[in-house]
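The complex appears here minus one protein chain, its other protein chains still in place.
Let's turn to chain A:
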Amino acid sequence: MKSIQLSLLLTCLALLAGCDRVITVAPVAYDGVVSIQSLITPGQIATAYVFRTVPYFDASVSSNQLVIRTATVILIDGENRETLRLDSTFNAVRCEYDYYFKGQRLVRPGQAYTLTVQVNGQTFTASASTNQRKATIDSIGYTSSYRDVYGEHEGVLVTFTDPVGVGDYYRYQMNRVIPDTVIRAETVISPCSIGKTTYVQEVGRSVYEDRNTDGTRQQIAVEPAFKHKRGQEAYIKLLTVDRNTFQFYDNLDRQKLAQFNPFVEPVYISKPGQFGAGAIGVFGAYAISDSVRFVYHE
């Protein structure tokens, strides 16, 4: 009888235990490609992030390790040619330096630009035009609970009117200073920001198009990336982005959602992209609306 009891116990424990462990996966053959992201807007200095993609389990994880320092990044605007220089800014949220290539001249409106990136003898080129219409934000609101396809959460409500004519694409941006106690929605506080306030420029998760809402007044609800305190103020802007920017970030958004959700087929990054077969990325332009001050009332 004792043996039966023991067997019972062992079986139950075995079924409960299972196993979840880190494993070593044989690396998949992968030749890194160049990853380029450069978004320009009139009145600001052009920047470009140029990195090398690495095998998935590669030990290089930081911007410092991934940036291609030897890249030559050139921005051409008609007759003007500017070489962007490597620069960095400390990112308190990520707790590391962000590396990027930066120009010195302000980007001009209504101008066609060409970005050329040369890496190890390879040249990648893409074009963008700073001809987007500035959006006008009609009003800003807040809801503590709204439901979209991604679930139920708080949201900042941005109301604006889309001009007539299909082909407008939007992205949300909120600038604010946040204390370390509310730095992350997931309650992960960056060790670099403890005891400090941090200026953050939040970019919305989704990009929007007006294919089915052309010329109408519309409202988007955006889930903030960081928590807030009552009375905190923020400045909301609406970016009017070009088609390439929309397509690139929409693709990334769908992939990220598929990564998070184990019940969804994986989404590949569309290839070839704007830079051709040898590089992943985007060179795009956008216009920024006037900012609207917003105060969290709850």
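Rule of thumb we're sticking to: contacts are C-beta pairs under 8 Å (C-beta built on N, C-alpha and C of every residue); 3 or more make two chains touch, one makes a residue touch a chain; residues count from 1.
Operating definition for what follows: contacts and distances are computed from a predicted model.
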Name check vs UniProt for the chain missing from the figure, options "TonB-dependent receptor", "Proteasome subunit beta", "Peptidoglycan glycosyltransferase MrdB" or "Carbohydrate ABC transporter permease", returns "TonB-dependent receptor"
Out of A:Gln37, A:Thr116, A:Asn244 or A:Gln274, which touches the unshown chain?
A:Gln37
Among A:Tyr208, A:Tyr249, A:Phe275 or A:Phe294, exactly one should touch the missing chain; which is it?
A:Tyr249
Contacts from chain A to the absent chain lie at residues 3-4, 7-26, 28-30, 32-33, 35, 37, 39, 49, 51, 53-59, 61-63, 66, 94, 98, 100, 144-145, 147, 149-154, 185, 188, 200-206, 223, 225-226, 249, 252-269, 271, 280
